[in-house]
Structure formats: structure tokens, C-alpha cells
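Only a single protein chain was left out; the remaining protein chains are all shown in position.
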Amino acid sequence: MKLNELASRLNLELRGNGETEIFTPAPVEAAGPGTIIFVAAPKYAAALKSKVSAAITTRELAAQATCATLISKNPYADFARVLETFFPPYRPAPGIDPSAKIAPDAKIGENASIGAYVVIGSGVTIGRDAIVHPQVTIYPGVTIGDRFICHSHASIREGTTIGNRVTILNHAVIGADGFGYVEADGGLVKIPQVGSVVIEDEVEIGANTTVDRAMIGVTILHRGVKTDDQVHIGHNCEIGEYSRFSAFAGVSGSVQVGKWTLWGGQTGSADHVKIGDRAMIGAQAGVHNDIEANAVVLGSPAVDARKARRYMAVLPRLPELIRRLRAVERRVGIEGDE
Amino acid sequence: MKLNELASRLNLELRGNGETEIFTPAPVEAAGPGTIIFVAAPKYAAALKSKVSAAITTRELAAQATCATLISKNPYADFARVLETFFPPYRPAPGIDPSAKIAPDAKIGENASIGAYVVIGSGVTIGRDAIVHPQVTIYPGVTIGDRFICHSHASIREGTTIGNRVTILNHAVIGADGFGYVEADGGLVKIPQVGSVVIEDEVEIGANTTVDRAMIGVTILHRGVKTDDQVHIGHNCEIGEYSRFSAFAGVSGSVQVGKWTLWGGQTGSADHVKIGDRAMIGAQAGVHNDIEANAVVLGSPAVDARKARRYMAVLPRLPELIRRLRAVERRVGIEGDE
Partner (left out) sequence: MKLNELASRLNLELRGNGETEIFTPAPVEAAGPGTIIFVAAPKYAAALKSKVSAAITTRELAAQATCATLISKNPYADFARVLETFFPPYRPAPGIDPSAKIAPDAKIGENASIGAYVVIGSGVTIGRDAIVHPQVTIYPGVTIGDRFICHSHASIREGTTIGNRVTILNHAVIGADGFGYVEADGGLVKIPQVGSVVIEDEVEIGANTTVDRAMIGVTILHRGVKTDDQVHIGHNCEIGEYSRFSAFAGVSGSVQVGKWTLWGGQTGSADHVKIGDRAMIGAQAGVHNDIEANAVVLGSPAVDARKARRYMAVLPRLPELIRRLRAVERRVGIEGDE
């Protein structure tokens, strides 16, 4: 594709030779002739003077470039559009596979693609332009908006409500029973999980992720929440909009999570805590108590990240500290415990 | 439903106006007119004097109530029954979907509901009143008791034995190969996993949980074991009755777990350790050694929880301790390392 065609498709200002042929977008490490890269930060600016054919970059950085540039306020976001232009995602043809089992009273919107062996239960409604890959099961009574994308083997349990432009990757389970038992008569009685799950617009759920239904009421993921693969959201949680969860993050029951929070891999939280807006929870951290808005925490139990980094740096020196303390004790005539 | 009807269904003593209309059970935070709540502990007793219509509570706490009460020895367990009364769980109609592939020699008990695209292998036997949701695969040679509930996409591998009243949530895998390899000839040779899995009565397995088959012999989950979603039980483990595992708990191979243990989220144990009865393993703890009965442990490596909480509270002060130690060293004329 010629660069001027790309510029016009993306509606970006072009500087340099529009006749330049672009063969593929590339990460900055693979910059070279025929590629287009993006440069959003000064530390990668050297690439703008390399043999790369073109770069999407800011007006400021473009001043340094020897390659052709497309001027962008958000180079990474515009690079995402380049990727889509060069590599349109796999999309099965519209149509309902004859092997799909769709309940007679289910309503599927226009232009849907429903794959082989999909099972859609009674009372389900799905909006227009849905793509449901093979072997998905949608239990009865589920309501789903427009432009739904659901990959193979996902399970959506009874009564779940899903908004528009939601994507669910393979094997995710939405609405399985929350985990609750009470001791009684020498055994364990299950607390029925009679609530449901609400997933708002533009949420994306990773592969093998589980979002449990509420014990009573709803577990709710607000607009734009994104989970990586292998995430778990417990029953009765409320997850604020645009919060993101990396792999193996686990949120216990009844946790209130603010907007735009970031959860690292293998993070966890105790039940019933509140996490403020834009809080960042570092990888493997364990949140035991409420966290304020904009807090950055690390460690298990999680504390302010600057504090945590300082004590973590000291940990390997602990044996040395004991020796030094013992030396001081001897010097001042205190009998240590050793 | 009128309160006296509810009392009679649950066989509980009623105090107050039996004509009170109950519209829904509710958590204590949502107590209000028309709702019934449960109050098991004095700290929630204030709700008994709120505008709630009724409460299930103990004889002692009922004395303080201004609302109608149902007297219970175990208010939470009786509340579970209320939930079931108001919200009977989704149960597909009995019958075998014509698309289910059931081996000719498999035996399915009376009153079963077998969903679309279920695959049941040769030699499988399932007891009465089974509910098998769509797209479950049961490999050959599996034996299952009565009142089995199995949600969509669960896989039950060859030779597994399952007792009565067992529930398996979506996407759980029972009996996949344990993880074992040995170096040989410059590569890795797989140790065949030729054992199987035994799951006793009343076990419940969460969504996306994996229970591996034994290398040789059996991996066994005794009566009443409960796992949350995303749990992993390694090969050759023996899990004592009524033990509970929260999300992302991982038990390595050949671990002996006692009865009534509690595993927090993201806990793990080394292989071959023994965990005593009623031990509690706090969230994110890593068990490296045997644990005595009734022990409560925390941390990685896990130690007694009181000890762990004390040292965890001190961790953020470590940099300060170093400064103080350095000051003391200077005072007594010791040259520190810094």
C-alpha cells in the first residue's frame, strides 16, 4: 500500500514521500525498508532516522525524522488502525450453521454468524452483527447487544445480560456459581447463587476467564473493562469502567473496584474491599484492605509501592543486619538471643 | 409469599405477624420493607430493628428484634433454603437431546436430562436424576452416581469414578494427565499417567478447575470437598473431606490434605507435604513443609499466621531499621558496611 493511501484512510497528515510503498507495519525492533512503525516517546526517536520507510509519530518528534511520517496525536492508537488495515481479523462468513441448536423462541439479530454446534437456549436475544464461533453455549434467558463476538467454547450462563460491542474469548465462563458454603449438620450447605451477571458495553473477556454470578443481585462489569486470559472475578463484585486485569488476577467476592484501575498478573484481593479509581496493583500483590484512588501498591499484603520497593530492596540484606545487630549488642554488653 | 407459609415450609418457629408479605430475600445491606434477611452475629443485630419485614435469626438475637423473626439454630443455612425457595435454580427439562452421542453400552439412570451435543463414551454409567448440560464430554469407562449435575464443556476423562450428588461447573477438567517428565537421551520422556481420579459424594468442582489423574493409583477427593473456579489439584493428591479451595489455589503432586482445611485464593503447596485437619492457609501463602492440624498459616514460605502478621507489619519499616542500626553503629564506633 502506498503511504498516501494509508494516510488518507487513517485521515492523518502526511510528511514526506506519499509514493513510498509500505509492505507491513512492524514493531520498532523490526523497523526497516518497507515497514511502517510508530514512535510515541523520545526514547525511540532514533528509529525515525533509520532505514524505516515511514513512522506514525507526534508533531514534535516528526521534526527529527528522516523517514516519511504520519502526524498523530496518539501514535499507538493509530498504529492499531494500521494493523487492522493490513491484517483484517478472521471473520467467519455470515450465516447460521445448520448444526447450531437455537431455541425456537430465541431472537438473533441481522447479519449474524453462528458457528457449528453452537447451543442457544430459550429466551435468548442477541443483537445485530453477532459472531458466535463454534461450540459456544448460551444458556436460557441471556440478553446480548449488538456486535457481539464470542469465541469457541465460551459458556454464558442463564440470565446473564451483555451490552454492545462485547468480545468474549475462548473458554471464558460468564455466570458460573459463586463460591459460598455454610457449615451445617456436620457438612457444608451450598449458598444458592441466585443472582446474575451484567456486562456493559465494550467489555472484553480473556480466554479461560471466569466471572461468577452474584449470590443475590448482580456481579457487574462496567463499560470497557478488559480482562486478560485466566482472570477470575468473584460473585457480587462491581468493576468500574475501563479497569484492566492481567492474567491470573483474582478478585474475591463483593469487591468494589473503581474506574481505570490496573491489576498486574497474579494479583488478588480479599473480599469486600474497596479499590479507588485509577489504583494500580503491582504484579503478585495481595490487597487486604481498602485502597485509595490513584494509589500504587505492591507486595502481599499490599502497601504503597514506593515503600514496598524500598523494603523489598532491603530483604536480601536481612541476614547481614542480624550479624551487625549482634556485633553492636556485643559492643555494648547486651547478651543477644543467639 | 406470606411469612407463615415460609415458616411452615422451612419448619422454623415464627415470632411476629405471619401475614407479613415477603417479596424477596436480601443481603443485610439491602434490608427493607418486603425483604427477609438473616442475622447470625450480634454485629448485624441493628438490622433487626430496621424496616426489614422479617429476619431469620437465633433465639438470643430475636429477643432484640422489632421485625418478625424465624428462629433458627443456623440462620445462614436456613437463609440458603429461603434463597432456593424464592429462586429455584434453572433446571433443563428431563430428556435426552437427540444430538447427544451416547455409546450404545453406556447406562444412563432414570429421569436424566442430557443436553445438546453431549458425548458419553463406552462403558459409562450414570445414576438417576442426572443433569448434564450441553457439550459435556465424558470419556469411556467413567462411573457416576445419582443426582449428578455437570455444566457445559466439562471434560471427564477415562476411568474417573464419581459419587452421588456431585456438581461440576463449566469447563472443569477431571482426570487430565498429571505433569511428570524425566530427562533422557537429551530430551524429556513423559511419565505415563496411568492412574485415575476418585471423587466422592457431595463434592463440588468450580468452573475451569483441573483435577489431574494419578501417575499410578488415584487422586482422591473425599466427601464434600468444594473448589472454587480456577483451582488445580495435582496428581496423586488425597484431599480430606469438606476441604475448601478458593480460586487459583494450586496443590502439587502427592499432597496429603486433611479434613475441613481451608485454602485461600492463590495459595499453593509443594509436592508430597501433609496438611493436617482443619488447617487454614491464608491467601497467597506457599506451603513448603508439613502443617499440623488446626494450624493457621500465612506467607511464602508459610509460617504461623500470628508470626506472619507480625513480621508483615514490620516489613515497610525495614529501611528505617537499617538507618537506626547505622546510627547505633556510629555511636559505638563500629564501621558499617555502607
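Which chain is which? They are A and B, in the order written, and residues in each are numbered from 1.
We adopt the following convention: contacts are C-beta pairs under 8 Å (C-beta built on N, C-alpha and C of every residue); 3 or more make two chains touch, one makes a residue touch a chain.
The shown structure was predicted, so the numbers you read here are calculated from the model rather than taken from an experiment.
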item	value
Hidden partner chain, touching residue among A:D129, A:D146, A:D229 or A:E292	A:D229
Hidden partner chain, touching residue among B:L10, B:V28, B:L262 or B:V303	B:V303
Which residue of B:G163, B:G240, B:G268 or B:G282 touches the chain not shown here	B:G268
Chain not shown: contacting residue from A:T57, A:N208 or A:S269	A:N208
For chain A, the residues touching the chain missing from this view	25-27, 30, 74, 76-77, 79-80, 83-84, 86-87, 89-90, 97, 99, 115-117, 133-135, 151-153, 169-171, 202, 204, 206-208, 224, 226, 228-230, 242, 244, 246-248, 265-266, 283-284, 300, 312, 315-319, 321-322, 325, 328-329, 332-334, 336-337
Positions on chain B contacted by the hidden chain, ascending	101, 117, 119, 135, 137, 139-141, 153, 155, 157-159, 171, 173, 176-177, 179, 181-185, 187-192, 194, 208, 210, 212, 215-217, 230, 232, 234, 248, 250, 252, 266, 268, 270, 284, 286, 299-301, 303-304, 307-308, 310-311, 314-315, 317-318, 320-321, 324-325, 327-328, 331-332
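Methods note: only the chains that are shown with their structure count from here on.
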item	value
Relative orientation of copies chain A and chain B, as a Cα rotation angle in degrees, nearest 5	120
Chain A and chain B, separation of their C-alpha mean positions in angstrom	26
